[in-house]
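Missing here: one protein chain of the complex. Every other protein chain is in place.
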Amino acid sequence: MRLKRTIKKYLKVWYLMTAASFSSFIINRSMSVLLLSGKFLRFIFFLLFLYLLVGQTKALAGFSLNQVVFFFLTFNLIDILVQLFLRGIYKFRSLVVSGDLDLILVRPINVLFRSLACWTDLLDLITIIPLIIFMVIFVAQGKIVFSPIGILLYLLLIVNSFVLALAFHIFVAGIGVITFEVDNAIWLYRDISSMGRIPINVYMEPIRSLLTFVIPIAVLMTFPAKALMGLLSWQWVVFSFVISGVFLFGSLRFWKYALTQYSSASS
Amino acid sequence: MLGSVKSLFRRQYQEVKAVDGVSFTIDEGELVGFIGPNGAGKTTTLKCLSGLLYPNSGIVSVLGFNPWQRKTEFQKQFALVMGQKNQLWWDLPAMETFILNKEIYEVPNEQFKKTLNELTRLLEVEEILKIQVRKLSLGQRMKCELIAALLHSPKVLFLDEPTIGLDVVMQKKMCDFIKEYNRRYKATIILTSHYMGDVKELCERVVIIDKGKIVFDGKLEEIIKKFADHKIISVTLAKEADPKKFDEIGKVEEYDYPRLIFSIKRKDVPGVAAQVLEKLPVADLNIEEPSIEDIIRELFTGKNYV
Partner (left out) sequence: MSKYFQVVRNTFQEYLVYRLNFIMWRVRTIIQFLLVYFLWLVIFQNNQVVFGYEKAQILTYILGVWVLRALVLATRTDGVGGEIARGDLSLYLLRPISYIKYWFSRDISDKIFNIGFFIVEAAILIFLLRPPLVFQANLLLILFTLVSIVLAALLLFGLSFLLGLHAFWAPESEWGGSRFLFNIVLEFLSGGLFPLDILPAFLFKFLQILPFSYLIFFPLNVYLGKLTTVQIFQGLVVMGFWLIVINWAIRLVWQRGLKVYSAVGR
C-alpha cells in the first residue's frame, strides 16, 4: 500500500514537472527547432559516413554494413532513452552552484529523482519515436539476422543499459555535489559512450578491455545489438547484468558519501 | 602570474570551522532570532538543522529526528525559506508550484485548499496566483514563495534572511505575517537576519553568533545590560557653544547643531548630566540606552565580549 502510494506520488511529480517543461518548450519554439535540427543532422552525418565508408569496404571488423548501421541505431536509441529520463544532470551544476539544491534536499522526495529525472525534454520524445519506427522496419526487412530470443535479450539488455547509464549519472551527480564540477564529468561520459557508435570489437586492446570491464561501454552500447544478432554468449549476458548491478550499488554508495561532504553554496 | 602557475601544481587549503561548538535548545512555539555578521555561521547552523550539512561532531535533533537522515516524516513537518532563493517555476503561475509542492508533501486535498485560502488571505495575494511568476514584483514573489513553503503547515520554520531586498513596507508585512503565523499555529520559528528591525519586532530570544561561536543567548533586553557599558546623553542646545567645552565634559559621539550626543559610561552619567546642565546652554536633555544596532555593531567590530 505504501509502495503503491509512493509510486503514484513519483509519477505525479514527474508528470507535473514534465508538463511544466513542456510549457517552456512551447515558449522557446525556435530554440527547440534548432536543437532538433542539430540532433537530426548529427545523426544523418554519421550515418552517411558509415554508409560511405563501410559501403566501400564491405565490412568492418567482421560486421556487414547493415549490422554496423544497426549498432549505430541502437546507440542512438539508448542515448535518447537515457536523455529522456536523466537529462536533469545538465542542470545539476547550476542547482549546486546556486544553492537551489538545498531546496530539493529538504523536501520529502528522492533528491536524485527530483534533480535528474524531472527535466524531460519533449524533443527527445519527438526523436525517439521515429527512431524506433525506423529500427523496427529495418529489422523487419531482414537486413540483419535475428531470432525471437534475440529480441527478448535485446530488450532486456536495453533496460540493463539504462540502469548502467543511471549508475554513471548518479556517480557524476555525486562528483558535482563534492566538487561543484559536473559538466566535464558528464561530457566525458558522453564522449566515451559515443565510442559505442561503432561496435567495440573495432577497438584494439587494451582499449577494448578498458571499454568492457573498466568503463563498460561495451555492455552499454554494443552488447544489446550483439544479443539481437545472436552473437552474445550467455556468459556475457550474465556479466552485463552483474556489472550494472555492481555499478549501480557503487554509485549509490558514492552518492551517500558525497552528501556528507556537501558544503552548500549560499552564504 | 607566477602565483597562478604555482597554484597549478599545489593548492594550499585552510581549514575554516564554519561553526565551532554551537549548542542550544529551542522549545516548541518559540520565535528565536539568530544574528551575526556575514560568515558568522548563522546560515550554516540553519543548514545543519535542515539536514543539508553533515556535522563533523555533535548531535542535531529537530522534532525528535536527526535531520541528516532526511526521513520523509521529518521533512513533511518543517520548512526552510531562504530569502533570494526561488523555488517557484519562473514561466508558470505560482499556483502550479503550489500544486507540485502539494504532491511532494502529500498534502490531502481538503487541507491543501483550506491552508491555501488562509495563507492567501493573510498575505493578500488572491488575485496574483494565476499570473506568471516572472511578471510579479519582488514583494509579490516573496509572498508566493512563503506560501509555497508553508502549504504543508510545517511545525518548524527556518527563515534565512526572509526580508532581504524588500522595501520597508514589505518588510513590515512580512514580519507581521511571521508573528501571526507563530501565534496562530504555534510554529517554532528560527530566523536569521541582518536587519535588527526584524529581530526587534519578532524575537524575544536572540542568539548572537560570531566566527562560528555563540556569543550570547538570551532575551533581547539582556544584550543591552550585558554589553553596553555606556549610555547616551542626547542634548538639544539653545544656542551655539564652544566645541572645546564638549570634550571637557565627556566623549562626544556626534555633533550637528543643535544636536549634541555624548556617550558616557553608566556610572558617570549622573555626574556628567549635571555638568552638561551647568556648563552648556541646554534646551532639552535626554538620557537613553544605546540602540541595539550600535551595541551589536560594536560587538562585531571586536570591541569586547564581556
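When the chains are written out, they are named A and B in that same order, and each has its own residue count from 1.
Heads up, the rule we're going with is that contacts are C-beta pairs under 8 Å (C-beta built on N, C-alpha and C of every residue); 3 or more make two chains touch, one makes a residue touch a chain.
It should be emphasised that the depicted structure is a prediction, and the values quoted were computed from it without experimental measurement.
Undergrad: Touching the left-out chain: which of A:107, A:169 or A:197?
TA: Reading the full complex, the residue touching the unseen chain is A:197.
Undergrad: Which candidate, A:94, A:147 or A:184, sits in contact with the chain we can't see?
TA: Only one of A:94, A:147 or A:184 touches the chain omitted from view, namely A:184.
Undergrad: Return the single residue from A:59, A:159 or A:242 that touches the missing chain.
TA: A:59
Undergrad: Kindly note down the residues of subunit A that lie in touch with the hidden chain.
TA: These residues of subunit A touch the chain that is not shown: 28, 30-35, 37-38, 41-42, 45-46, 49, 52-53, 56-57, 59-61, 179, 181, 183-185, 187-188, 191-192, 194-195, 197-198, 202-204, 207.
To be clear about the criterion, only the chains that are shown with their structure count from here on.
Undergrad: Report the residues of subunit A in contact with subunit B in the complex, numbered from low to high.
TA: 5, 9, 12-13, 16-17, 20, 23-24, 27, 98-100, 102-103, 105-109, 259-264, 266-267
Undergrad: If you look only at subunit B, which of its residues touch subunit A in the complex?
TA: Against subunit A, the touching part of subunit B is residues 38-39, 43-44, 47, 50-54, 70, 72, 75-76, 78-80, 82, 85, 87, 89, 91-92, 96, 99-100, 103-106.
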